[in-house]
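Working notes, structure below.
Complex shown without one protein chain; remaining protein chains in place.
After this line comes subunit A, so read on.
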Amino acid sequence: MSTKRVITYAEAINEALREEMKADPNVILLGEDIGAYGGVFKVTKGLLDEFGSDRVIDTPISETGFTGAGIGAAMTGMKPVVEIMWVDFTLVAMDQILNQAAKMTYMSGGQTKVPLVIRTQGGGGRGNAAQHSQSLETMFAHVPGLKVVVPSTPYDAKGLLKSSIREECPVIFIEHKMLYNQKGEVPSEEYFIPLGQADIKREGKDVTIVSLSRMVHFCLDAARELQNEGIEAEVIDLRTLVPLDLELVKKSVQKTHRLVIVHEATRSYGWGAEVAARIQEEAFDELDAPVLRVGAEDVPIPYNLNLEKEMLPQVRDIVDAARNALYLSV
């Protein structure tokens, strides 16, 4: 019997970590202030007490060092979940992530497994400025060898993190700082969500809107506004960028014949371009309008909240794009 509960995104992630640590003694956590402090977003709260300092390991501020240590430990039998406090800080550790973790299996001809999860959080919305607000998922998706997970709800976050920890290749798991307190239904029974399965968050027949992470909620708000005008938008949450569930997007486009892609990352060279390209390659005849993209302006993220809001995609932008895709005047 499924028990309905409502918990936050942060609590859901915490549960996933706790369950996987209980299930497998090789699962360890590494990161800055994840132990006694419980993580800056309190995601690892209580885990030190439950599992001890051998498994919940506080690190110095040394992202390259401890990320690489996670890789080395993964190669030799552990299943580390490394927390990099802000996705912006992954840039400090990029050699270890992109040159080492991503390529080990291939370079060794399949000998090496790197069952490593890098948990981090990104996104703007609270004035954290240019080095603490980015959406960098495309960078990781661009390098073969990494899986990239970008969940939007507590339910997805928990199920996807549990699956990520059971992967045998490195997974970049990007949470969103503005979602940690967002609540959602999460069953108390154990469940997993396989990587590579997008999810229809709202069904509709007139226009397909594809997104992930926090922007999914903006898209749902936009869909409600569109509904008032008699437009039924279908909102698809990709949930994982790698593997990419293009099939579900294609299926939706076969129904709606119109596609809008929404991401919080800067528009140019974002994953929206990839999805747009793939859809026109594989479903060109289904399209009744050009594929449109909504993304952040191509600038570093400003500190000032008004400017930040101006820079990041807003519900209005999504509504306008959907109307454009339907050739309605904006």
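Methods note: a contact is a pair of C-beta atoms (placed from the backbone, for glycine too) under 8 Å apart; a residue touches a chain by one contact, two chains touch by 3 or more; residues count from 1.
Here is the rule we go by: contacts and distances are computed from a predicted model.
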Choices "Cytochrome c biogenesis protein", "Pyruvate dehydrogenase E1 component alpha subunit", "Energy-coupling factor transporter transmembrane protein EcfT" or "Signal recognition particle protein" - which one is the UniProt name of the chain not shown: "Pyruvate dehydrogenase E1 component alpha subunit"
Listed residues A:10, A:48, A:84 or A:104, member touching the removed chain: A:104
Full-complex contact with the absent chain, from A:72, A:125 or A:187: A:72
Sites on subunit A contacted by the missing partner chain, in the whole complex: 28, 54-55, 57, 59-60, 62, 64-78, 80, 95-96, 99-100, 104-115, 144-145, 147, 167-169, 196, 243
